[in-house]
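A single protein chain has been removed from this complex, and every other one stays in its place.
When the chains are written out, they are named A and B in that same order, and each has its own residue count from 1.
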Amino acid sequence: MLRFKHLSYLRQCVVLLLVLLLFAWLSLFTWSIVPVSASQALMAIMAPDDAIIAHHIVLDIRLPRVLIAGLVGACLAVAGAIMQSLTRNPLASPSVLGVNAGAALGMAAVSTVTPWLGFFGISTAAILGGAIAWGIVMLLGTAWRGGNEHGRLVLAGVAVSALCAALMKAMIILHEDQASAVLTWLAGSVAGASWHQWQHFWPIASLSLLGAFLMSPTLNLLNLGDDNARSLGAKLGWTRVICSLLVLVLVGSALSIAGAIAFIGLLVPHMSKALVGQDNRKILPLTAIMGAALVVMADTLSRAIIYPTETPVGAIIALIGAPFFIYMVRTRTA
Amino acid sequence: MKPMALSFLLFLMVLVLVAMSLSFGAVSLSLNEIISGFSPSSEFYFTIHEYRLPRTLLAVLVGGMMALSGALVQGVIRNPLASPDILGVSHGAGLAAVVLMTLFPHVSVYWLPWAALCGGLCAALLLWLLCGSHSSAIKLAITGIAMATLYSSVVDFLMLTRPLEINNALLWLTGSLWGRGWDQVAMILPWLSLVPVAFWLAKRMNLVQLGDDVATSLGVSIPVTRLFVLAISVGMTAACVSICGPIGFLGLVAPHLARRLVGGRHQILLPCAIVVGMTLLLLADLVARTIDPPIELPAGLMTAILGAPYFLWLLLRTK
């Protein structure tokens, strides 16, 4: 790791991309009930052959799953990095600041009260719910004033999350017929990924990722503090509005596909900051790659851990992420 | 005199709520029917004696004890944001109970409270090790929450990977009084012996409010008092959690309301917090099972829906 840190930024990116591709390739053929060989996984993409069942499995089941897992990871990780710059708070991330719980509440509300709205209704509800929850957290946590009150923001996030979770559970219990769908979603899993979902997901996600990369120089200015950023010509209000919108679209679209996956947004930005320092222009792309790699890896693990039963990927990431959260709290709060 | 009048009023409220809790449900009973229900010859004997009475008693006992342990923790850490559930004790107890239920399903449920107790104690100890005794209010609260997050993600993991036992655990984890009977009342009764100990500590807790230096200079040993009070509080919390599951925010809100009503002298605060806790849990349980019968919401959800906004309001006020 130490030696890796001294590589040039471009080489780091290339190495990590190769790691991501390796994970993705592994994910295509390992732990499959119908045996798929390593070479078949490659051949299925290069030269698909309708007659081979393994190719069907790779193309129709595994490939969309890997793609969605990767993109979800990238979206959540980048959203976390933006939130950390926006609030100047190293503990900020979608799950900690209540966006996940708010999105879950929005989804539960829509799917229990108006189940006929379908996929778009649900993802809009998730985005709206997340937006409202996050707005409340930011207001109550006095985040816009910046400063060193890292703890207050987190506590506000926790309380809002608890409220949303309680309301959501109440809704599920009162409308029991929709309960199983919401519960599955809550566990956080990409097991049901399909090309149909991918088609809805990738244009929004990649556009917002692009937008995030374009915003990274402005985010750098925010790190300097309000007054300095203003004197350097940043329009603070607009930057915040645009970045918040980007975060909400990234998180909302990722969550509505993959369910409540926590801690990616907290964990990954810190890993990339440890590699490349505080420059958001470097952090964001690296974060995207690492987030994708992490979720693809966790998804592979989720099939392996109690083979042949699938464990939701969210549970595995939470097990990795929670100790890291404790470590962050211990080192980053006064 | 004013606190006396208030306590009397609160006590009256508890009585009214107890009566209501006995009366409302799938069948509504009149006061006469309730009273007659205590004799075995009555047609309501089963409903009252086997179902509603133990449940109401549990609400009273658990509500009181959760509130008392919250008041103790807040007092001794001098932290308005502290409470057993914020410090991760409830989640630790919950984790231990889920581990017992999922990994050792053949073990008798009578071991559940003990497992929960061990879990709660371990969680408290771990937090103590991580933070030491000189942490700021907010740091302690967030570390507790981070620990709680870890425990709950392990719980999620266990429940998701062992779906066969999930129903049992889920029912227990939502924090509900549903289906609890005389067995559970008997389980919680021994823990009531901790209540007089808490009262005995009231005077010292007053002095702890004055800061470590002044308290020491007034002859109170801070580490001993802290250890005693926290041990009692963890014990009571774990006992409650082992029976009703984690009832969120009750241990935070009840002592606060009590403090606003009667001030910060623990000789008055502790009894008042107990009565407020009873009132809140009775009320939450009552609302939870009358909101949309015959479906029952867990009482723990109701306390969270009311308690979380209160916590946010507190957070705004804490400098």
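As a working rule, a residue touches a chain if its C-beta (ideal position, glycine included) is under 8 Å from a C-beta of that chain, and two chains touch if they have at least 3 such contacts.
Note that in this section contacts and distances are computed from a predicted model.
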Looking at UniProt, which of "Iron ABC transporter", "Xanthine dehydrogenase family protein subunit M", "Acyl carrier protein" or "YCII-related domain-containing protein" names the chain that isn't shown? "Iron ABC transporter"
So which shown chains sit in contact with the chain we cannot see? B
Missing-chain contact, candidates B:105, B:179, B:211 or B:293, resolves to B:211
Candidates B:220, B:238 or B:284 - the one touching the absent chain: B:220
Absent-chain interface as seen on subunit B, which is shown: 78, 80, 200, 202-203, 206-207, 209-214, 216-221, 259-260, 262-265, 267, 269
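The definition used in the following text is that only the chains that are shown with their structure count from here on.
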Residue set of subunit A touching subunit B in the complex reads 91, 136, 140-141, 149, 151-152, 154-156, 158-160, 162-163, 165-167, 169-170, 173-174, 176, 187, 262, 305-306, 309, 311-312, 314-316, 318-319, 321-323, 325-326, 328-330, 333-334
Given the complex with subunit A, which residues does subunit B contribute to the contact? 81, 130, 136, 138-139, 141-143, 145-147, 149-150, 153-154, 156-157, 160-161, 174, 248-249, 292, 295-298, 300-302, 304-305, 307-309, 311-312, 315-316, 318
